[in-house]
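Only a single protein chain was left out; the remaining protein chains are all shown in position.
Now for chain A:
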Amino acid sequence: MKRRSLLERVRLLGVSGLAVLQAMGRAVLFLGHALIGRSGTRNGFALLVKQLYGVGVLSLPIIIVAGVFIGMVLALQGYSILVDYGSAQAVGQMVALTLLRELGPVVTGLLFAGRAGSALTAEIGNMKSTEQISSLEMIGVDPLKYIIAPRLWAGFISMPLLAAIFSVVGIWGGAMVAIDWLGVYEGSFWANMQNSVSFYDDVLNGVIKSVVFAFVVTWIAVFQGYDCEPTSEGISRATTRTVVYASLAVLGLDFILTALMFGDF
């Protein structure tokens, strides 16, 4: 392999740094053009409903199944720890707080990136490679308004709802394991949960997290599709990038948001 001089390495670092900054600039302009200004199409609502179905409704099975299982596992793990301290009835509180504050938004964000995000990238990339996006431009329709905007709004709207559904079915799964299987008293399970979960501190903060994740994951997914190289390999790389970048963004932002919401600074 060819050895590179130190100067050459510094130059390459600069080149890749500039490429990253250019991509970020393109992504911001892309988002601005897609969301700001008139839609330019009369059937904007119909397009949004179609995307809500594709992005949101079709993601329901994976969200529900994952939510139930994670709730069940949380109850099992929580019970095995809490029972040693004689606090088994606090398992409801533990399941609810873990899901509402953390796992609901985070796992939904990760699953959403894998299911809906990758599908969005691949779909838009394929439209680009088959010249459908060019074709729209030539018909005089702005693809950012017609293709991108409905997908962005569908992601923004559906992911927080999916996160809420995830938390609800997770709590239900936890209750099933704790009450029906492990024999925790039903009254204390729900009463502990109700007493300890605060709407503003826990539920609302979880919703804020899911809104932020929805924004970032959907933005990354549609931008990667629109900006990809229009070849099979390019689409494949863009889809991978969507899942990797979106997952890392969710995890990184989760730490920042948690520190802001629950850290005592």
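One rule holds in what follows: a contact is a pair of C-beta atoms (placed from the backbone, for glycine too) under 8 Å apart; a residue touches a chain by one contact, two chains touch by 3 or more; residues count from 1.
One rule holds in what follows: contacts and distances are computed from a predicted model.
Of the candidates "NADH-quinone oxidoreductase subunit E", "ABC transporter ATP-binding protein", "Pyridoxal 5'-phosphate synthase subunit PdxS" or "Nitrogenase protein alpha chain", the chain left out of this view carries the UniProt protein name "ABC transporter ATP-binding protein". Checked against the full complex, the one of A:137, A:186 or A:229 touching the unshown chain is A:137. Listed here are the chain A residues that touch the chain not shown: 33, 40-43, 130-132, 134-135, 137-142.
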